[in-house]
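All protein chains of the complex are present and in place, except for one that has been dropped.
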Amino acid sequence: MKRIGMLTSGGDCQALNAAMRGVVKGLSENVDELEVYGFLNGYKGLIYGDYRLLTSADFSGILTKGGTILGSSRQPFKQMRVPDANGLDKVEAMKATYHKLNLDCLVILGGNGTQKTANLLREEGLNIIHLPKTIDNDIYGTDVTFGFQSAINIATDCIDCIHTTAASHNRVFIVEVMGHKVGWLTLYAGVAGGADIILLPEIPYDIEKVIAAINKRTKAGKGFTILAVAEGAISKEDAALSKKEYKEKVAKRKYPSVSYEIADRIFKETGVEVRVTVPGHTQRGGSPCPYDRVLCTRLGSAAAKAIMDENYGNMVAMVNGKIKYVPLGDVAGKLKTVDPNDQMIKEAKRIGISFGD
Amino acid sequence: MKRIGMLTSGGDCQALNAAMRGVVKGLSENVDELEVYGFLNGYKGLIYGDYRLLTSADFSGILTKGGTILGSSRQPFKQMRVPDANGLDKVEAMKATYHKLNLDCLVILGGNGTQKTANLLREEGLNIIHLPKTIDNDIYGTDVTFGFQSAINIATDCIDCIHTTAASHNRVFIVEVMGHKVGWLTLYAGVAGGADIILLPEIPYDIEKVIAAINKRTKAGKGFTILAVAEGAISKEDAALSKKEYKEKVAKRKYPSVSYEIADRIFKETGVEVRVTVPGHTQRGGSPCPYDRVLCTRLGSAAAKAIMDENYGNMVAMVNGKIKYVPLGDVAGKLKTVDPNDQMIKEAKRIGISFGD
Amino acid sequence: MKRIGMLTSGGDCQALNAAMRGVVKGLSENVDELEVYGFLNGYKGLIYGDYRLLTSADFSGILTKGGTILGSSRQPFKQMRVPDANGLDKVEAMKATYHKLNLDCLVILGGNGTQKTANLLREEGLNIIHLPKTIDNDIYGTDVTFGFQSAINIATDCIDCIHTTAASHNRVFIVEVMGHKVGWLTLYAGVAGGADIILLPEIPYDIEKVIAAINKRTKAGKGFTILAVAEGAISKEDAALSKKEYKEKVAKRKYPSVSYEIADRIFKETGVEVRVTVPGHTQRGGSPCPYDRVLCTRLGSAAAKAIMDENYGNMVAMVNGKIKYVPLGDVAGKLKTVDPNDQMIKEAKRIGISFGD
Partner (left out) sequence: MKRIGMLTSGGDCQALNAAMRGVVKGLSENVDELEVYGFLNGYKGLIYGDYRLLTSADFSGILTKGGTILGSSRQPFKQMRVPDANGLDKVEAMKATYHKLNLDCLVILGGNGTQKTANLLREEGLNIIHLPKTIDNDIYGTDVTFGFQSAINIATDCIDCIHTTAASHNRVFIVEVMGHKVGWLTLYAGVAGGADIILLPEIPYDIEKVIAAINKRTKAGKGFTILAVAEGAISKEDAALSKKEYKEKVAKRKYPSVSYEIADRIFKETGVEVRVTVPGHTQRGGSPCPYDRVLCTRLGSAAAKAIMDENYGNMVAMVNGKIKYVPLGDVAGKLKTVDPNDQMIKEAKRIGISFGD
């Protein structure tokens, strides 16, 4: 007999359902009795005891279903120790819910922030298993996170579509890819889509070098240029500002995002028409790709094994192509960003992709 | 022996290549000798004699290729009678190129503006065949234009992706669909994607009714609402302005497009988070869908027949499911907009879709 | 207050759920009280009173879901008047279920055979509305059936994939497309996919002409040839046989389908390697394409209107682009096959596609 709780927290992504299906299938095939408590809308459901008792039928047929059947919400780690409007201590409330339901463990699917709270709950004595979810691929200690490949596919489709229209009209196009702090998604989608210029949060750009790269293409007779720009791309000037100065500058910016600002600069300096495309939240949506479905089925199945083995306190991760259990204490709070000297950056530069640096 | 000229003009779209392939295959299978002059970048190539002599090999393997192998550009009809910077009369220049190359006819692929110029050239004595291209589906005299279905597919994919993320987060989402003056694309993509609210240029919206529709869903326990909004969606107040007043208002608008303005209003009045997605030019790009490939192969083949029959001066159109030759003089300058009493609007309203009116 | 029954019968296809959603949304938005009885597995559920009382929640989120939430089965029209193993008269049993539940009407989604039974029930005094479903597009009296465009997309994807591998290896490839008696699906997918040879049930082929078409391509330096072959493609010799003789011949055939037989003949006569691909039931599966979703939403909404107007006994059809109510008595038992002189066949031949005739 096992009683497990489950929740999905933070920005949603593809394959959350696939991962939960893996956990529940793994358990229901191997455990005599199973009770699954699905907490609604992330940690909120755990805090306020808002849950549904789920049966294995709830997890049937959801392998390919986008989103999360449990709902999600963002509950910043920093707020976890701050009492809510009614004075409720959220951490104590979560522990109370856990103990009241007499859970064997809590399976938590989420990204970096979620992981920090998961680790906190572990420190508070709860049995925790974390599954690394995020389109950003920025979780430390795993080769890859789920949602990442599905998001790459959508952003790349977008660049593919832009390619044909760009070629027909001799224009500059900017595709704005999700990622405020981390550029993995932009890097992979940019390389996969054949972008000419890729701007990442981790490699501040020099607008003159961006323009030089465009002009180089024009001189070579290539009438169009495609830029894959991360939401968090930043110029060298802005990167030199203090956090406060930068925030003030952004607040005053008349453009809805940095892509529009870059577009404006390029147009002013080259006279070439620039178009901006913002696929936005589509990058989190739709059916998970086969890669993510395999990944999540494996992670979920391995989580089920951990529960049967009472092996708690870990993130179930992919390490060098093998499933590993990585202690949450070793990874929580760490971020995996793009190293400007990463092998893949060098490979991209070698074939002529500019990073504006 | 046939000598034909060909050009693609206006905003590019899917299946331009498929249509040209149909024309050239139809001719090269049936005509002893064939010379195809491909004018580059729309009417510009015809004006300045910028062309390539193409062989049937150029048209092999392009059925599925997006964009146009000839390039395109926008040459407004109104500018056609205005001499260029060097004093060149563009219409006379086009006629001169045509006669110099001793063409049997000119096959012109384009939308409404392109069609007007095509009709002008016909009036000037050239042999013209027009193929109705546009993602807007606003060409009068044909059931459908090519590019339309492919664009629907892309915009619908976008709404599909948004659906899963919207459902996970209980948010309001706006997907901005192409179409400044005409709402067919938004209407079809909105219905296909299961949007809850659809705002079209032809049906000015009342923001209070939009908000009421959102609130109705919230009360019914549906946590999210999706709006498909045409680029040219317009409020009742703005629709009441004179053209001049409206232009001035838009110029002052701090939002990059009407979707952002609507998002802001909804957020202010409901307190619900609103996210905007702008697929933009992706809607013109990528490989044509099978529907458009069949349509274009048929239109192209029928254009080849018209050339062999020396049957000129027409748009090759689909009328009640059959290919017809429609005199350019009967259709040029007319626009097919969405009638607010269209059968499909009524059908959509019947199932609960709000148009904000 | 309305009490309606609903069933899906025959081979399943895409957009059945989308159509049912349209009906139920249309009614639940406009009718005070609504009871929906969903009969399981086609007419079987109606015969044996096997149903579920459905709520509007059952129809939420199924716009994009393939298959049918009601299940389906094939119940041949000819068997309807034959008592079952227990001596039950099926027609009387269906009437009894209908009257026992005191239904206002029965909404039946299905193809030709289904339509004949629907018409029989109408003749027996039941209120019937029929929605034209089939990937074969062979229902008389409507421009198009739902499922058709989705199936075209899948079969065309298949041909697209084959194209790249065929071109790399200089081989002949056969893609076997669904359709035992009717060739619309093969014709449209063949043209959309750029097949070189298309073999349909309605146009018996001469194998020598098929081989000549292959050799013509080889001589023209085109190393590969792609055939789109309907399941029911038939040679001129076989078409000349009596039905009985043909059945006997097929029974003795060592190949699982005609495609393998054609492949063998081509290999023997040309020495070129031939590969056969059988996408099979994938052509009925997956999420409906946007075209079918729009079509079904419209048909469903119009069916809801008919129910509110108590306008029964019709197929809800698309006629010249407009929704029409077509009396079942006018169309039941008729089949819409490909006319060998159809405009589209001529267009296809004009661009060099061989039909082997």
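Should a chain be cited, it is by its letter among A, B and C, assigned in written order, with residues numbered from 1 in that chain.
As a working rule, a contact is a pair of C-beta atoms (placed from the backbone, for glycine too) under 8 Å apart; a residue touches a chain by one contact, two chains touch by 3 or more.
Bear in mind the structure is a predicted one, so any value in this text is a computation, not a measurement.
For the omitted chain, the shown partners it touches in the full complex are A, C. Remark: the omitted chain is touched by one listed residue; of A:Gly22, A:Gly38, A:Pro204 or A:Gly232 this is A:Gly22. When the omitted chain is restored, the residue from C:Val31, C:Cys161, C:Ile207 or C:Val250 that touches it is C:Cys161. One chain is missing from the display, and on chain C it is touched by residues 8, 11-12, 14, 16, 41, 65-68, 71-73, 154, 157-158, 160-170, 173, 223, 254-256, 260, 275-286. Touch with the hidden chain on the side of chain A covers residues 22, 25-26, 29-30, 61, 63-64, 143, 149, 152-153, 156, 160, 163, 167, 188-189, 191-194, 289-291, 293-294, 297-298, 300-302, 304-305, 320-323, 343-344, 347-348, 350-352.
Criterion: only the chains that are shown with their structure count from here on.
Centroid analysis (C-alpha atoms only) places A farthest from chain C.
Centres computed as Cα averages put chain A at a distance of 35 Å from chain B. One inter-chain figure worth recording: chain A and chain C are separated by 42 Å, centre to centre, where each centre is the mean of the chain's CA atoms. Chain B and chain C have Cα centroids lying 31 Å from one another. Counting partner chains per residue, chain B shows two or more touched chains at residues 160, 163, 167.
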